[in-house]
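Since the structure comes first, as structure tokens, the remarks are kept for the end.
For this depiction, one protein chain was excluded, whereas all remaining protein chains were kept in their positions.
Labels run A, B and C following the written order; every chain starts at residue 1.
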Amino acid sequence: MITVYTLGGYEEVGKNMTAIEYQGEVVIIDMGIRLDRVLIHEDVNFQQMSSRDLRKLGAIPDDSSLKNKKVVAIALSHGHLDHIGAIAKLAPHYPNVPIYGTPYTIKLAKGEVRSEQYFEVTNPMYETQYGEIVQVSENLAIEFVQITHSIPHSSMVVIHTPEGAVVYACDYKFDNHNPLGEKPDYKRLKEIGQEGVKVLIPESTRVAEETKTPSEASAKLLLEDFFYYEGMEEKGLIATTFASHIARLQELIEIANNMGRQAVLVGRSLAKYTGIAKQLGLIKMKGAKAVRSPNAVQKTLREVSQARENYLLIVTGHQGEPGAVLTRMANGELYDIGKDDTVVFSAGVIPNPLNIAQRYALETKLRMRSVRMVKDLHVSGHASREDHRYLIKLLNPENIVPAHGEFRMLTHYAELAEEEGYLIGKDVFVSRNGYKVDVR
Amino acid sequence: MITVYTLGGYEEVGKNMTAIEYQGEVVIIDMGIRLDRVLIHEDVNFQQMSSRDLRKLGAIPDDSSLKNKKVVAIALSHGHLDHIGAIAKLAPHYPNVPIYGTPYTIKLAKGEVRSEQYFEVTNPMYETQYGEIVQVSENLAIEFVQITHSIPHSSMVVIHTPEGAVVYACDYKFDNHNPLGEKPDYKRLKEIGQEGVKVLIPESTRVAEETKTPSEASAKLLLEDFFYYEGMEEKGLIATTFASHIARLQELIEIANNMGRQAVLVGRSLAKYTGIAKQLGLIKMKGAKAVRSPNAVQKTLREVSQARENYLLIVTGHQGEPGAVLTRMANGELYDIGKDDTVVFSAGVIPNPLNIAQRYALETKLRMRSVRMVKDLHVSGHASREDHRYLIKLLNPENIVPAHGEFRMLTHYAELAEEEGYLIGKDVFVSRNGYKVDVR
Amino acid sequence: MITVYTLGGYEEVGKNMTAIEYQGEVVIIDMGIRLDRVLIHEDVNFQQMSSRDLRKLGAIPDDSSLKNKKVVAIALSHGHLDHIGAIAKLAPHYPNVPIYGTPYTIKLAKGEVRSEQYFEVTNPMYETQYGEIVQVSENLAIEFVQITHSIPHSSMVVIHTPEGAVVYACDYKFDNHNPLGEKPDYKRLKEIGQEGVKVLIPESTRVAEETKTPSEASAKLLLEDFFYYEGMEEKGLIATTFASHIARLQELIEIANNMGRQAVLVGRSLAKYTGIAKQLGLIKMKGAKAVRSPNAVQKTLREVSQARENYLLIVTGHQGEPGAVLTRMANGELYDIGKDDTVVFSAGVIPNPLNIAQRYALETKLRMRSVRMVKDLHVSGHASREDHRYLIKLLNPENIVPAHGEFRMLTHYAELAEEEGYLIGKDVFVSRNGYKVDVR
Partner (left out) sequence: MITVYTLGGYEEVGKNMTAIEYQGEVVIIDMGIRLDRVLIHEDVNFQQMSSRDLRKLGAIPDDSSLKNKKVVAIALSHGHLDHIGAIAKLAPHYPNVPIYGTPYTIKLAKGEVRSEQYFEVTNPMYETQYGEIVQVSENLAIEFVQITHSIPHSSMVVIHTPEGAVVYACDYKFDNHNPLGEKPDYKRLKEIGQEGVKVLIPESTRVAEETKTPSEASAKLLLEDFFYYEGMEEKGLIATTFASHIARLQELIEIANNMGRQAVLVGRSLAKYTGIAKQLGLIKMKGAKAVRSPNAVQKTLREVSQARENYLLIVTGHQGEPGAVLTRMANGELYDIGKDDTVVFSAGVIPNPLNIAQRYALETKLRMRSVRMVKDLHVSGHASREDHRYLIKLLNPENIVPAHGEFRMLTHYAELAEEEGYLIGKDVFVSRNGYKVDVR
């Protein structure tokens, strides 16, 4: 029997955490935060809070059901904060248990640990390559299978057990034209499927979209089509996207180079994510520069504003986050944004009322400054219904526990599973935060 | 020829201001603010800002087209902030011009003037009775006709001119069962219609609702039906509604009396609006009390929390406004709100992204504290399509300039007018902030 | 152990059917149809089809899991078609098994049986009074408890078993001011709760509405407020509502009498439902008449059109159903409907794409004929979240199986149950059509 502890991300898109138990030994997958639960409180300093207080806010998973369990490893699927953001708060509950992940993921996790102000984290952290199989106990081994998503070095986490594999497939898309050259490892997935998958734990965020998610190549086409459009003769060009979306940033840098403009990345998180990416050879910054310190930012933006037609600014703030560069520009700080500037949103609006309000405030302020806005030059990083159907066909799992969504999203996944011959309650299980599912 | 200056409220629900010019003389109707334009900026202190800065934020109307005009009077239709909230900022542009309104309206306007910190307002302010006709120049006279709305002493403002009457009908409903005993003065409206209406300036906020707005008696029934429901045996009962909605507050106080509980009104704005209402004999506070000072609030809430079953709390904060009593309770301040408490929202959600977000944050926090919530025990104070049709029939105006709405709402009103035989551009005019309409 | 067969209505609002098994004996509750599954097919004659073909369309429940079971009784909760509409198709599967229900329900069910053209139904049918306890086998007894809903003689069906009661609470509201004088039997429900409820099977249709459903008295107020509105001086007045909503029809007839107009009910189903209601003394038709035969309809409408101001027409067709009276009027048949007529919709729009389209077509045609329309003078007949909470408190059931809704609605009910201390999968069960739930 394998037990799946559905600890976080089963009632929301956020604070993902799942644990797999086999004969008394446990592997934890992901330790994420739920940012909107922090955001609804003012004056909350995440870094300075205890896990107990954060749990009360609903900001991090409640892992109390793992108390007294023998945890042998923690695996991180990829580097987004809803998957690694609680590591500094929860890993201390499991002292000395090793943490594994792909290189980009582990480097980001180390950053989380360094900036933590309440706990000290002493767990060893290991960068693992795709394909490597890490034996973490006599019975259990971990493997990271390459997959595509909106951040580099994403993986499906496979826990090999004597009863078959457990495949954790949260945050992925099947992208055959990723500009960074990353590719889904269909071959290995098919092999694992043939060896036998006991449980599949897939995301369900976009399973209601009855289509196949477009490739990142589509986003590239949208961007190129806009930027290479002859005759608009824009002066100021300001793009904003997810700081961790290295592929998208790479596209923007190339576009800037082709247009004879210099790409300038402004903002702390842009510097952080591209810095690590550069170190790992994941991004080519040729022709571009990233500025981070307050002084450098001010100086650079002053220069840019004098000769806007020479630059493509890439900034943080696509959701109107307080303190982000674009938000501050809209408030009249840093740069006299105005009628000579075009802001390109290469990101959707995250459908949470707080985000919607922040983005609304941002757009209202930009509109009052006569800034031109171009939206939705973006495609999602999450699998749609037909991608999920394909994953089921590749892996042919015995059981499915949908994850990474609100209850209604898990339910939509269950309906897909029924189309593929599964039965709710028998071999596809809709669970909730804090529950567990016993798979026989 | 009469000229209608459509200064504010013609592209939004907010900052209403209209001016009527006849042979060089001008009467201004309403001077309101647009709160959401203040809210998107943090650290803005409305009371301390100049009219110039507030105009730049889009928070108050731009009245520059009235510069050098001979303004002979300012009329206030009713006491809501989107109609009187800019008085302290804009009245100084018209020194010594007298301000007229019904008693409750003028008392509230004086409060605005008192709390102003940037300007000094010296205009004389006069309380006017329904029916009284105030001659403000040789050619022009003002009359306030009784109407029903969600604040006492609401009026339709009529400007009598030699070419016929101009009727300003913003913020009204036709309510034949208002609990305060207020009644629309159908008879006078009909008379004015027979004497001849040159221009009607109606609100358009809810004209797309193809119904008749329910009476406030409907809200009373909803509340009674909920509160008198046998067997729920609630302990803590907390109601929240608009502080200026005296009729609703009266209903809640009566309900508390009938239940053998004491109604306790907590919050500064509740104390302000009910205080003036009491002074004018508009509300019976028998059995109830209002607490206002921070100390009194703390002491009272401590007492209430010891014996919740004896009280009906009535608090501010139905939209989750920062600093309001309910918002603070949800943050864990003032009162240990929890699973023994039921919060009754006797108000809808104002459909602006910022409000939606604040209300969402409020509800999320209350839910995390296991508070029971009951919503939508409320009816609107605004006329629907069929009420508007009736007003057109009563007044039979020669021309119509719809107001008090976004462009699409004005447009919907124009479509109604077309059904009643008007023609867009000929005798019904869709205008915008800062434009004027010449009516011949 | 009690087994609940969730046969229909667990993935939709429609075709309700549930069965309760105790020690090999089965009681069936309701046999409904799902009209929209018939509607998407043209040229389908429901009356002439076999149960097998209808099952394939998804129009009636699949009861095959009851094959070879010992069914001892069929109980009908109330007379709506989604609860009794499949009786003529499915009762023949259980020959001679007696059918029970309140008088109005049984008379309607007999009508269904009479108009059936494919099957012959021979089951005995018994009119049962509220309070009567019918012993249907040594172990099982049935009781109909009075409740309020949008059709007379509605009931909660209680199956008394040696392990406690099973309470089927689909289609109800708690209305303390029903104009027909019907009242929820709170006292009996409380007693049953004290005796012990093993399973509660509640509807979930409107559980997401976080309020208490307004009383039918609210609808009465909306209608009176509209019709008694002085000064509109309408000529033709045409109201449309659910033909089975006897309370609403009674209100409309009283209003007509008070206005000095004659209420004229036009349409076959209006005649059917009011005919049986009159026979049972449920409606007072004084001053009104119902016309049914095509000739009478034509003659009457010709008369009405000559002197519209003397009548209040009450017609079928509020959803734009093909063949209904209002739909035909809009097509230019029967009556020259036009600018002198006002159509009052005393019904919401049923949120199904086919209904929405039919209603849209109806409104478009009426608008092209310059007919005035007034909408939403209506309140729902279904319990909201806070009513459901009250029912849980009254009955204190050991287990809950939410019914009468799409998956997401059942899920919303489960969340309410969790607030009240239940646990999904332990004592509150989200099931689906064709599944069963074993309750120990």
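Keep this in mind: a residue touches a chain if its C-beta (ideal position, glycine included) is under 8 Å from a C-beta of that chain, and two chains touch if they have at least 3 such contacts.
Being a predicted model, the structure only gives us computed values, none of them experimental.
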Sole contact to the chain not displayed, among A:44, A:134, A:259 or A:374: A:374
Residue of C:280, C:296, C:361 or C:437 in touch with the missing chain, whole complex considered: C:361
Residues of chain A (touch criterion as defined above) contacting the omitted chain: 174, 176-177, 186, 190, 209-212, 214-215, 217-218, 221-222, 225-226, 229-232, 370, 372-377, 386, 389-390, 393-394, 419
Missing-chain contacts mapped onto chain C: 37, 40-42, 57-58, 322, 331, 353-354, 356-358, 360-361, 364-365, 368
Residues from chain B at the interface with the omitted partner, ascending: 407-408, 411, 415, 424-425, 430, 432, 435
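In this text, only the chains that are shown with their structure count from here on.
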Farthest chain (mean CA position) relative to chain C: A
Centroid distance [mean C-alpha coordinates] between chain B and chain A, Å: 45
Between chain C and chain B, distance of the C-alpha-averaged centres to the nearest whole Å: 41
Interface hub residues of chain C, defined as touching at least two other chains: none
